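Structure provided below as structure tokens; questions to follow.
Removed: one protein chain of the complex. Kept in place: all other protein chains.
This part shows subunit A:
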């Protein structure tokens, strides 16, 4: 049995006068310590799937098992970074980082110390008392990452954490996050619609298709690329090979959905 098992998940959203089938029969399993990317067009249910894994959205059908345990709202070993940073503007960066411990009633001197160390590590030590509004996009993302890491989650869900950033910041942050997660041996799922990012950062890639959201195909990233940092990986020839294959695949998907 794998670390994380997603079994036959289907999800429907209901509106006033119709419904959306956001996910249909999605099953996948993820090994401990692996970095998995979910790739797919907008609206294919990536965010929905992450919310279900995080236990904050109950799927219409199916189960998610984390270490053989069915997940629920109480499980705190999952960290989830939303599509935007959602830092609380009325709190300082340090207070934002301490959100998790505060909610869980573990706001101690030790946790404050840990938060400061974490902020130091993500390069925000000097702005820990600043308001989020005075930070740049990249800094805010790093603060959100620190907030997510604060509760020491063993499974990390990242919903397009770099999509709002300029290219250069994005490359730097990719390297940074990748190194950090390797160091702590986290299991991670990264949602993105950037093929390059998926190939450069992850060990496995699942390509999804929309209407309804389904897993379309599974790719393994070659060993040579995996062991490189994202920035170096982008220059490896196998990176380009896989990039082209996935690109092809997505193009075909798009063509098919247009023909319908």
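As a working rule, a residue touches a chain if its C-beta (ideal position, glycine included) is under 8 Å from a C-beta of that chain, and two chains touch if they have at least 3 such contacts; residues count from 1.
Criterion: contacts and distances are computed from a predicted model.
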Omitted chain, identified by the protein name its UniProt record gives, among "ChsH2 rubredoxin-like zinc ribbon domain-containing protein", "2Fe-2S ferredoxin-type domain-containing protein", "ABC transporter permease" or "Protocatechuate 3,4-dioxygenase subunit alpha": "ABC transporter permease"
Residue in contact with the excluded chain [from A:36, A:99 or A:141]: A:99
Per the touch definition above, residue among A:10, A:67 or A:84 touching the missing chain: A:84
Sites on subunit A contacted by the missing partner chain, in the whole complex: 51, 54, 56, 73-76, 78-80, 82, 84, 86, 88, 90, 99-100, 102-104, 151
